[in-house]
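With one protein chain withheld, the remaining protein chains of the complex are depicted in position.
Chain IDs A and B follow the sequence of writing; residue 1 opens each chain.
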Amino acid sequence: MASLARFVLTKVFNAALTLAVTLFLISAIFSVYTVVEKYSSVREQYILALRTLETRYAHNPELLEEKRQQLWDNLLSQNGLTGNFTFDIINWTKILLIRNLTFDFGTTKYSYIGNTKDVGEILLIALKNTAILFLTATLITFLIGIILGFQMARKPGSVLDRAVSVFGMISWSMPTWWVAIIMLLVFSFYLDLFPSQAMYVYYDLSKLPQDLGLFERIIAQAKIWLYYMTLPVATIVLVSFGGASYLIRNIVLGVLQEDFVMTARARGLPERRVVYGHVLRASSPPIVTYLALSIVGAFGGAIITEAVFGWPGMGLIYWVAIQQFDAPMLVASTWVLTVMFIVTILILDFIYSLLDPRVRVG
Amino acid sequence: MASEVLVIEGLKTYYFTLKGIVRAVDGVSLKLRRGEVLGLAGESGSGKSTIAWSILGLVPPPGRIVSGSIVVDGMEVTRMSESELRRKLRWKKVSMIFQGAMNALTPVYTVGRQIEEVLRVHAGISGYEARKRVYELLESVGLHKTIADRYPHELSGGQKQRVVIAMALALEPDIVIADEPTTALDVVVQAQILNLLKRLQREKGLSIILITHDLGVIAELADTVAIMYAGKIVEYGSSEDIYKNPKHPYTQALLKAIPRLRGPVDKLAYIPGQPPDLRNPPQGCRFHPRCPLAFERCRMNEPPLFNLGDGHLSACWLNEGEA
Partner (left out) sequence: MSVTVESVRSFWHEYRRSKIGLAGLFLLGVLVLVAVTFPVIGDSEVIKYWYGDLTYFQDYPRAVPPCWAAGLLSDKEPTSTIVVRSDTDPQKLASMLYLEEVERGELEGYAIVAVFPIDGDELPADLYMSMNLGYEVEEPPVAVDEIRIEKPDGSALVVKPRTIIIKLGALTQRYTVSEIYFEGPDGRVDLVTVKAGEVEPKGPLARVLQIEEKPASISEVFLGYPEKKLEGAVINVNLRSMAQSIATKTINSLQALKLIQRQFKLELVEVDERVLDAGIARLATSLYNSIFTSNIDAAFNPEGGSLNILKGDYKLTIILAGSGLKVEMEPLKVVVKGSCYGLMGTDANGRDLWQALLYGTRWALIVGLLTSAITVVVGSFYGVVAGYAGGIVDEVLLRIAQIVYSLPVLPFLILLSALIKPSIWIIIILIVLFSWPGISFVTRSMALQIKSEPYVEAAIASGAGTLRILVLYVFPQVLPYMFASMALSVPSAVIAEASLSFLNLGDPNLVTWGKLLYDAQNAQAALKGYWWWVIPPGLGIAVVGMTFIFIGNALDAILNPKLKR
């Protein structure tokens, strides 16, 4: 359908625009930061070296002047600077723009995950792990939210409705990463059921004996994953499902009051069809929107939660990068994260358009 | 009698709200014969739609049928369970043509699919068979079969109304209730829909209850007319009797309020006051506060429906003598 294509194209264009703006902003900000740093480091080196020069050429002021200028120029060119502040910033911004665009991030001198120092590889591993955790948690939250939300909407004011609504309100004001700490306290310290550092999942996985049959291997791997993933996933689900249920409940409640629900019943359709066919289907576009929004909101908290559990994902990268003050890593992470983020939202927008025929009108 | 497809006797449907009991239908009796078009007229809030929902057993909470009987083709609706209503009554025996302005069609399914659904659930027809039938139905209401793949929001008001009509006729029900079928449509489309309804009624011998506040529409289609006021029927008779010889002051006022194209230019006649609060209707005759002909007795006692002969009934003390 032409209008669908146009819709998708608009969304893609918007996403591309956002990415472009973000790319520019990140590159510009980091460029300013880098240039400022470089200048101050140049200045430091200059002052240090100056003393040696001054003692050596104390007798010859002209030569000293020449050498001084040479020193300054050398230091500048060594660091990729020209001495013109504005020009340097623009120059660096261009360089960074290209680097970010091509995902060429170079290497880092700190150690993160895996045995590599290549930033690109590190981020890939981290992203994969974050995706596994976050997607699983979001899926589970979503399912629980739909089931509970529907039940709550069908019997508004019931005990279930009120209890879950209040729970949703309370859990929405709690930072996910704090709940994570509490979970560690309860399950790792007091009950000793789960591990405290999730990053050992790969270590354990690698310790599996090589000669297991395929089926056994899958089971064993699944068990290891489960062991390490349960607490983080449970934390995210615990914090999110209340709010999700409440919001879905409101959406469904709104839909239930629409005329077409009553007319569907008038047509003698079984209640099951009305609810799981018409109502569910009509609720799904706003639910998808809500899903997109909640991913937007919960994402940051989930990242930090990862760090608390030591899950080898983006959260850990951020935590370590902040501690070590590895600014290039932070910039690369933010850029990659933003790209993933915007692409995900784009996909959700696309799903939305598939679900709601009303938006496809040109 | 076998020719009576619907008999309503003393129906009372109340809404039990937090602010009081709204007596939307307060003792209404009606009969509908096979092939007859009964027009049910009245102001908004007079309880017309509630009667429609009562017949389908779909009065929305906090409403409930309190007493009375509704017999559709031998089945007592008030005593049927929800699943019985669904399987035996709704859409098979009684279907409804909804207001076009209503969001009557589910926005996320195509129109064709929604009609198919009804066929599938009730008649077990699906696939190719169902598709064929859907096209037939659409054509019978004057729509091209490509409409079947459209979504409701892609159709105009008139097209949507036709779809609703097609859907109502899908299972060839005994009774069709048309609830404000032309309201919110522009005048040209109104005329088209009315003509369509007339044709279908003639062709298929449909028994229709036509609910509307527009007396002009009733005049076009109805054989018999019932005038409702404040939850009660105040006048009942053949279309001709009602229009030529209205006996109840309310009916008379309604007819007078229709502006005429020809004739001397007069002040616009209207009925003063507001329809009563159905939680607390006036004592005696419910119309008496607004009635220009009201007298002492009207305030004290509620008049019954007097039989004025030839099936013409009127609930006014002034008609007592003619009964």
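As a working rule, contacts are C-beta pairs under 8 Å (C-beta built on N, C-alpha and C of every residue); 3 or more make two chains touch, one makes a residue touch a chain.
Just so you know, these numbers come straight off a predicted model, no measurement behind them.
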Shown chains that the omitted chain touches within the full complex: A
Sole residue of A:55, A:102, A:115 or A:173 that reaches the chain not shown, by the stated touch rule: A:173
Residue among A:39, A:72, A:103 or A:319 that touches the chain left out of view: A:319
Positions on subunit A where the hidden chain makes contact: 14-15, 17-18, 21-22, 26, 29-30, 33, 156-157, 166, 169-170, 172-175, 177-179, 181-182, 184-185, 188-190, 196, 250, 253-254, 257, 296-297, 299-301, 303-304, 307-308, 318-319, 321-322, 325, 327, 330-331, 333-334, 337-338, 341-342, 345
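Basically, only the chains that are shown with their structure count from here on.
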Interchain centroid distance [CA atoms averaged], subunit A/subunit B, Å: 57
Residues on subunit B engaged by subunit A in the complex (per definition of touch): 56, 58, 60, 85-87, 89-92, 95-96, 98, 102-109, 117-118, 121-122, 151, 153-154, 167
Subunit B partner contacts - residues on subunit A that touch it in the complex: 258-260, 262-270, 273, 277-278, 281-282, 284-285, 355-358, 361
